[in-house]
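A short worksheet on the structure shown next.
One protein chain omitted, others in place.
And now, chain A:
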Amino acid sequence: MNEARHRKDDRPPRAPGWTSLGLGAAQLAAPGAVRRLAGVDDSAWARLLVPLAGVRELCHAALRYSRWAVRGPAGGTVEWVAEIVEDRPGEVVAWRSSRGAGVTGGGEVRFADAPGRRGTEVRVRLRYEPPYRAAGATVARLLGEHPEQRVRDDPRRFEQVMETGEVVRSEGAPEGAHAMRLLRRRPARPVATGGAP
């Protein structure tokens, strides 16, 4: 990763969730696999990964510890510190929250060559356990009513970025794959200029 992009940004990332940490770390853990997936050996791809996973997660993952602040849709914030506990390039990144964090949990991202050299398989596993009521409610809200869908969205966006260069948007789902759209839809008609998507 380019040093210039390791700038500190203390604004909480917009709900990237645990998954993004994993996928952010993916580039660091398995540059080979990711590069093969992308089909190029160029740092331009690393640049594409940054908006997906968020600058903070990437650089903090590199530094072994990362401080997480996640904003729920209702505005509440949950913070915790995650620690990389396993890091085998090309195979796995695993993390867990440090002791004393508001949220306990962890996860891992595994990479494997698909059979017949048909690309790279990415597996994400997440575990979280909110100890306090307030934090628990926020985390639950964050994951929404479709936690599995939520976890699936990130790998989907990841594949889009790797294969097409960006997250694919539609007027009905301007933010791209997002579990939220299962609940609240906007019509499939152009978004007014200047209006928030």
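We adopt the following convention: contacts are C-beta pairs under 8 Å (C-beta built on N, C-alpha and C of every residue); 3 or more make two chains touch, one makes a residue touch a chain; residues count from 1.
Following the convention adopted for this analysis, contacts and distances are computed from a predicted model.
**Student:** Look at the options "Tryptophan synthase beta chain", "Transport permease protein", "Dipeptide/oligopeptide/nickel ABC transporter ATP-binding protein" or "Glutathione-dependent formaldehyde dehydrogenase" and return the one that UniProt uses as the protein name of the missing chain.
**Tutor:** Answer from the UniProt record of the missing subunit chain: "Glutathione-dependent formaldehyde dehydrogenase".
**Student:** For the chain that got dropped from the picture, name the residues of chain A it touches.
**Tutor:** 118-119, 146, 149, 152-153, 156, 159-160, 163-166, 168-174, 176-179, 181-182, 185-193, 197
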